[in-house]
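Take a look at the following structure, please.
Here the complex is missing one protein chain, while the rest keep their positions.
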Amino acid sequence: MTLSTIKITQRDHEIAKLSAIAVALSLIEFFFPSPIPGVKPGIANIIILYTIIRFDLKMAIWVSLIRVFVTSILLGSFLSPTFFLSLCGALFSLFSLIILKNLNHKYFSLVSLSLIASLAHILGQFFVVRIWIIPHDGIFYLLPIFISSAFIFGLVNALVTNKLLQLNPKK
Amino acid sequence: MIKKILKSFKLIKSGDWFVIFMFGILTVTSAKFLWGLPQGKYLEIYKNNEILATYSLNQELKKQIHGPKGVTEIIIDKGKVRFSSAPCPKKYCIHQGWINKANQIIVCIPNKISISIVGSKKKYDSINY
Partner (left out) sequence: MYLNNLLIFFLLASLLGCGESKTYHQKDFVFGTIIDIKIYGESEINATKVSTEIFKEFHRLHKLLHPWEKSVITDINNAISQKKSIAINNDEVISILTDAQNLEAITQSLFNPSIGKLIKLWGFHSNEYNQEVIPNPDTLKDLVSSKPSMKSIKIVKKVLESSNHNNQIDLGGYAKGYALDQSKKILKKNNIKNALINIGGNILAFGKHGEREWIVGIQNPRKPNAIATVSLKPGWTIGTSGDYQRFIIINNQRYPHLINPKTGYPENKTQSATILIPPSKNSGVLSDVFSKPLFIAKSENKINIARLLNIEDFLIIMNDDSIFISESLNNKINWEEDLDKKNIEIF
């Protein structure tokens, strides 16, 4: 009987590398102040976007989920409300990317992808907040602010991702 | 700096502009709808002669206020507010029911607590009650 060994591929290296950067970005973002503590614009989306464009969807899903889990373990917030916020935001965002990744390149660039992923990310977090964390409608007052921030960060993320893509041309 | 920004505009394609436009609409309508309803109204709770607290009316909230006679409870429910329990004997404040418009007030005189609604548009400076 032979023990099956886990073969570590080049792909795995990539995933690890990207996840690490995504986690780092999440950690930085942790220190941003926010009107509703825990709800963040999601600059780690830069990495997710990069991954989905440069590589493929499956890898992006890995990176995204690893990012959520590792960040929360590092911050000591695993399974806390913040964790679920983060997870839901990431899931909504991924979901929107799955639907949209096949957008026609003639009319849509990564800017749209980024904007919509950003919006989905914020809405995912809002969903958890409203259902569970602050269960009354007062928080909807803050929605316009978060939508604007999703817009700004969506654009910024797109620009940064674009730059990254240029700096790392496909081999 | 400006050159860099202009350069990035080249990125944006027609479909993107559509998304950006829709985003703008979304922001404006959500602001108008959520902030314009009910006209940015807040509830001011007065204990004796001072403002005790200000609450947005756009929520569901039960608040207990301690006055000289005991505990008064008010309920805010999505744009309207009323006294739900008070230590005064006649409970006039409770019988007033819900109020929801700017400048409306309900007073519990025995417990020296009054609630008044502040809106963005004031129709009068004071009411002759």
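A and B are the chain letters, set down in written order, and residue numbers restart from 1 in every chain.
Operating definition for what follows: a residue touches a chain if its C-beta (ideal position, glycine included) is under 8 Å from a C-beta of that chain, and two chains touch if they have at least 3 such contacts.
Just so it is clear, the structure is predicted and the values come from calculations on it, not from any experiment.
In the entire assembly, the chain absent from the figure touches the shown chains B.
Among B:K63, B:K78 or B:K112, the one in contact with the hidden chain is B:K112. Although one chain is not displayed, chain B still touches it through residues 46, 48-50, 88-90, 96-97, 99, 101, 103-107, 109-110, 112, 114, 123-129.
What we mean here is this: only the chains that are shown with their structure count from here on.
Here chain A touches chain B in the complex through residues 103-104, 106-112, 115-116, 119, 136-138, 140-141, 143-144, 147-148, 151, 154, 158-159, 162, going by the rule given at the top. Chain B makes touch with chain A in their complex at residues 8, 11-16, 19-20, 23-24, 26-27, 30-31, 34-35, 56, 58-61, 78.
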